[in-house]
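Complex shown without one protein chain; remaining protein chains in place.
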């Protein structure tokens, strides 16, 4: 996800410093005019005023931002770190605290949309943080997506919003998995059942595309790998635990994902957890 | 639901015989030109070629069609019974068998849409049965709805399709209930979370309207009462049991509905089962 | 189950009339002194004062008691029907009503224990009904089991009690299934985990025997077949629905049983539903 976003920032006319643990991943960006650096800290030390991070796992965020040679070490006071990774509420709070201690500014701006939406600058950004920092980021957000939802001053709320959205997507997958399995086993072809749903009440691309994947059992190549999906559901459950909200459907999905992983579906799309229903 | 449908048939130019257990419910139809009769059997005996039934509970269908003075007693061989009630697969099969024994024809045509859609002739009809019988019914279907989905020759498949749709609606309610509860308790106002969902991935009236009910906790007056919702989920679970398909999300919803009924929510909208999450 | 019970009644000195749909199943009883008759009704017509029924499915009970040539047709007023089948609350109420209408007496006395306990007259009887009728049955109960629990005047309560017991057994199986799967996959051998449980907090034959079946994956021959187990859980869920009590663990077990049946475990022991966890 980070590459197409970075490319859009370059196209927007920004000077861009880039870092990735695998240097080769930055080559296309360097070819397009970015400057590769040796560590996240160096991005800060070279005077970047606004720094986006987009990573896969919480542990990578901890390492890249708070670890040795991490961004927090190098970022100048007053500069902004925009975290676009899907993070848990707790880690987002910890980042906020660590940046505050150093006089750095911190904005959470996770995104909705897959790689193709990122490439087309059609992402939705869910942004929260200090209003001035958000205003400073606004031109960049406009280069990355079709719309920014501003969700207040507490960055962790933007992360929560992203978890809520991903939970809703997973819930849609579970619902479709059960509905289409029931249909297919009872004599109503899955595609006919899906057409019925998408041409009446559920006329949205999300239902069409996941319904199609499920009906065709086309879970590879993965648009979003199952272990990453499990991570997001785990973070939603953790947010629920903190707020003392039971999320029984999220628990159900988590259990199906675990069973799917135990069956070796690690490299399949996250929607493949519906196979455990079949 | 039956009244606005009957009115549309009248407007379409049909001669209409009507029966309801409470005679007063037929008065507006009689005022509009329908003829009230004393029993379902009499509708048949007076020579009706196509008879629609639309009732609330399976027991009412059994009584009105198969009981003493029921439609099956009076319907002439070759005439068609169109059952629009949300029925289980088993009862639909039994109706098919009873009509077949008597040389009568049977079509299942449950509908998607509430009372306002019925009044506006904007229903979706999910129809299955003998193709010739379906062709005979087509002009009437056109007077009742905006589109007819033809789902093959086995009437029970149309009933199954309706159960699949209602399960998907209930699943959407459960998903929204969990998502908005998590949001609200974590500091993201429910309406803001809902707007985020409906202006990005879930841009459909269904999500907007149920989301609005949930955020506003406006479960009365009921668009569709909770006990009827429980009936539909129970029928979906029974269809699953027959096909040996576990529907864990449907089980979850059923359990929430039962808890909601135990708390006295009998007269509230079926979406009110999300209150057990709060 | 019926055969060893009948044999114990014979041993107790009773004259015994027997009926089974498969006549050959009554042969060992006839050899032991019982008289086979041609229908349940005939048992009544020949003047039996106390008649036990023990069957597998609710449909069999309906046929044998309430159907043509069923017991209710022939049983003399004042005679007692003792129903030992695991029935649902609704059917038990219907039997009570049908017998009452005919002046017959009705007692529900389902049993705890498998075939070997029946043979050894070590069953537990859960009995409810009219106190005088229960007193009349007491000598027979003493010939069948080690102890009778008297649960009041409403026969349906005895059936409910039996469903509660069977739910608790199924819940134990589910618990052991999850616990031992977690242990085994985490490096603690299942038998060691089981020993730990049964030599400390769970020192009962039930946990030992099911734990042993699960650890050894020895689900055949079936002590109690999976479809019968599903029937009992379904009846417990129906009782819950009537009382508006959600039983989420029973729902979970039902879903696992359905998945197990879909995988072809129809002839395995009911405890085999834990295989879906593995």
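By letter and in written order, the chains are A, B and C; residue numbering begins at 1 in each of them.
The rule is short, and it goes like this: a residue touches a chain if its C-beta (ideal position, glycine included) is under 8 Å from a C-beta of that chain, and two chains touch if they have at least 3 such contacts.
Nothing here was measured: the structure is a model prediction, and the numbers come from that model.
Visitor: Specify the residue from the set C:59, C:120 or C:188 that touches the hidden chain.
Guide: C:188
Visitor: Would you indicate which residue among C:66, C:138 or C:171 is in contact with the undisplayed chain?
Guide: C:171
Visitor: From the list C:71, C:112 or C:144, pick the residue that touches the absent chain.
Guide: Residue touching the chain left out of view: C:112.
Visitor: In the full complex, which bits of chain C touch the chain not displayed? Write them out.
Guide: Residues 89, 112, 124, 126, 147, 149, 151-152, 154, 156-157, 160-161, 163-165, 167-169, 171-172, 174-176, 178-179, 181-183, 185-188, 192-193, 195-197, 199-204, 206, 236, 239-240, 242-250, 252, 277 of chain C touch the chain absent from view.
Visitor: Could you list which residues of chain A touch the chain missing from the display?
Guide: Chain A touches the chain not shown through residues 234, 240-241, 244-248, 251-252, 254-256, 258-259, 261-262.
Just so it is clear, only the chains that are shown with their structure count from here on.
Visitor: Compute the distance, rounded to whole Å, between the mean C-alpha positions of chain A and chain B.
Guide: 39
Visitor: Quick one: chain B and chain C, Cα centre-to-centre, how many Å?
Guide: 38
Visitor: Report the inter-chain centroid distance for chain A and chain C in whole angstrom, where each centroid is the mean of the CA atoms.
Guide: Taking the average C-alpha coordinate of chain A and of chain C, the gap between them is 53 Å.
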